[in-house]
Every structure is written in C-alpha cells, then in structure tokens.
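One structure is given below, encoded as structure tokens.
Our next item is chain A:
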Amino acid sequence: MIKIENVNKVFNEDQQNRVQALQDISLQIETGQTTVLKGPSGSGKTTLLTLIGCLARPTSGRIFLNGEMVSSLPEKFLTEIRRKTFGFVFQRFNLLRGLSALENVMLPAYPLGRDHAGLRKDALRLLADMDIAAKADMNVENLSGGEAQRVAIARALMNDPDFVIADEPTANLDTRLTGEFLKIVEKLRDQGKSVIMTSHDPRIWQADVVDRVVSMEDGRICADEVLKK
Partner candidate 1 sequence: MAALMVLAIAVLLHGFMSGDRGLSQRAKLVGQLGLTDLALFTEARYTRHPSQADLHSAFQDHPMSFDHFPTGSLIAAPLQNFNTRAASSTDEAKK
Partner candidate 2 sequence: MKNYLSRQRYLMDFTLHSMLRRKVKNLVLFVVYFMVIFILASVMLFGQAVREEAAALLKNAPEATVQQIKMGRHDLVNKELIAPLNDIRGVKKAEGRLWGYYFDPVNQANYTLMVPSADDKQHQIKPGQSIIGPGVAANRELIRDKFLLLLPPVGPLMKLDVIDHLDPQSALVSADLVLLSEPDFRAFFRLPADVYTDIGLTIRNEREIATIVNKITSKFLGTRVVTRSDILRTYESIFTWREGLLLALLGASIFAFVIFVFDKASGLSAEERREIGILKAIGWETGDVLAMKFWEGGLISAGAFLLGLVLAYLHVFFFQAGLLEPVLTGWSVIYPDFHLAPHIDILQITTLAFFTVVPYTAATIVPIWRAAVTDPDSVMR
C-alpha cells in the first residue's frame, strides 16, 4: 500500500522558471489494484509517478510504502526499495541499445550477484511469459515498438516487484497492440501485482482491467473514481 500525504513538488526552486508540478496531493493506492493517472500533458501525472516509484523525492509532504516513510530516505536506500518493490516500464522503454533483449531483462538483477544460470533461466521465462522468447538474442534496436515494450515489461518484472509502474504505456502503440498490452496487465493483476500507470489514452482508462482512475489537472487531483465491476 502506498500512502501519499500533502505532497508538493517544485522544480527549479528559487529560480525564475520555477514550476510547481504537484500541489498538495494526498492519495492512497491499494495493493493488487490497477490504477491509472489520467490527465493532459503538464498535469503532473508523470511527476507523481516518479514520486510513487521512489525515483525522486517530494519537495514537501510525506510518502509511505507499506507503512514505512520513504520520502525522507537517502538515495542509497531508495535504490534498494526501487529494486525490490518497483518495476518500471518507461514511455520510450529505455532499453539499453546494443544489448540483446535477454541481457536487457537480466540487467536489473546484476547488482544482486545471483548465479548466472538461474538468472538466465528466470529472464528467459519472463520473455516467454511475454511471448517474445524467440527474440531473446536479438539486439533491442531491431525490435518493433510492441516487442520492445514487452521486453521492457519483462525487465520490469525481473526482480519480482510488487508494483509495476508504466508511463504512457500505449503512447506508441496501435489498437491491436494496446489490446495485447491490456491483456498483459490483466495477467499481472492475476499474479497479484499492482499496476500504476499514467495515460491520456481513453482505451486505457476505459479498459476492464482498470480498477481506479485518478484524474489530474495543473498539479492537483480533480477526480478520483473507483470503477465497480
């Protein structure tokens, strides 16, 4: 469970181009749910996502992860929390070019120093789960957008996180691929993962798999609907 209390995020503080990205946000995200942050660009949804994923710290306010306050932890501890708790699927996937799909998936586990055979096996299993095992040895820059996204999702799952965080996951996908992405999300939810994503794509926030849609505008939450199914 993630609890956010009165969080503000200001960029370029004390400078002329000061931006108040988030204003007084309070939010609670339950485990096992699929949550979508919706809103136009510049509404602060991506910023909120980085705070939830412990990629950045709020300017003020507090964030709790399973009852533990994480917003004031130093970077070193945040890294560990990130590694164990969150898996990220970035908007542009952010796969490392020049490496194979398999290596990209194994990457998050390198600092753990696990045995190589087991690591490889897990990574191949994840790629198989995403139906992309056939391209495991292909360099990522040769993959199509949909394939790259699946590799990115497999990478996000490598360290078996509780939360999967996705930033605009369908921005570059056509309808068919969006449908397939939603199927993957469903699978993740069945596995007990919580999925948090940003999107301004109606196909996402109207999907069956989504439990809750939080709407944002100008750095504030303007609507919060829990979808009853």
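Quick note on selection: all candidates are chains of the complex that A comes from, given by their letters.
Note that in this section a contact is a pair of C-beta atoms (placed from the backbone, for glycine too) under 8 Å apart; a residue touches a chain by one contact, two chains touch by 3 or more; residues count from 1.
Because the structure is a prediction, the values reported are computed rather than measured.
J.: Pick the candidate touching chain A in this complex: 1 or 2?
T.: Candidate 2 is the one in contact with chain A.
J.: How about chain A: which of its residues touch candidate 2 in the complex?
T.: Contacts found on chain A: 46, 49-50, 55-57, 75-76, 79-80, 82-84, 87-88, 90-91, 94, 96-99, 103, 107-108, 110-116, 155-156, 159, 167.
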